[in-house]
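All protein chains but one are shown in place.
And now, chain A:
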Amino acid sequence: MIEIHNIHKSFNGVQVLKGIDGVFETGKTTLLLGASGTGKSVLLQCIVGLVKPDLGSITYDGKVFTNNRLDLKQEIRRKIGMLFQGSALFDSMNVQENVEFPLKMLTPDMTKEERLDRVEFCLKRVGLEAAHKKMPSELSGGMKKRVGIARAIAPNCTYLFCDEPNSGLDPLTSIKIDELIYEITKEYNITTIIVTHDMNSVIEIGDHIMFLHNGLKLWEGTKDNIMDTNVKELNDFIFANSLMRAAKRIEEEGGDIDKL
């Protein structure tokens, strides 16, 4: 379980996060939902420690991450897996080396065979059996995300963070990646936080949803009660998203958007 309290962050005098609280439960996916530029990525970066919040605290299963004890931070970091928006695979390494990398760095007492077994297992788990020797530049967007997920879970992570796992993917691949993240969360009882602006993900895999707008959390709840909300900004967001989707569908089917 991850708890955040009163997180503030400004860049060059512009307040991006204005005091955010939240609890992210173990074995559940929590979605950070919101339009572009509302500070979702910055919040995620604060939680994983890439950005230092100006104010506020973050605890991982009771251990305070935002204090200055380096050893404690390192201990928590070793349990964190992260899937980046562009996958962030190391482009000088092939798929196998990418997944092996965190094991090499974080668990020096593992033997080479043990590491390769683990890599094999993780790649199989994400559905990539025949791509070990491929370089990242030879992979499709969806495959990159799969490798990214394999690399994140390789060291047996307890916490998984995903920044826009669907960005740049076609709808079908998006659903598959979403499902993979969801299954892995349940299978290994991971605390998963997913940043998204995709309503489809909300419907498919959102155990818990937090809606961010202009650096504030305006609403939280489950996918079952998100449609009943009376928060205007969230209503607008859902409406805009479904409208865009409907318009696109009509256009694809050769219809006239103006009639909508």
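To be clear about the criterion, a residue touches a chain if its C-beta (ideal position, glycine included) is under 8 Å from a C-beta of that chain, and two chains touch if they have at least 3 such contacts; residues count from 1.
In this section, contacts and distances are computed from a predicted model.
Among the names given as "ABC transporter permease", "FeoA domain protein", "dihydrouracil dehydrogenase (NAD(+))" or "Sarcosine oxidase subunit delta", UniProt records the absent chain under the name "ABC transporter permease". Touch with the chain that is not drawn comes from one residue among A:Q85, A:N156, A:T173 or A:N214, which is A:Q85. Interface residues of chain A with the unshown chain, by the touch rule above, are 45, 48-50, 70, 73-74, 77-78, 80, 82, 84-86, 88-91, 102, 104-106, 108, 161.
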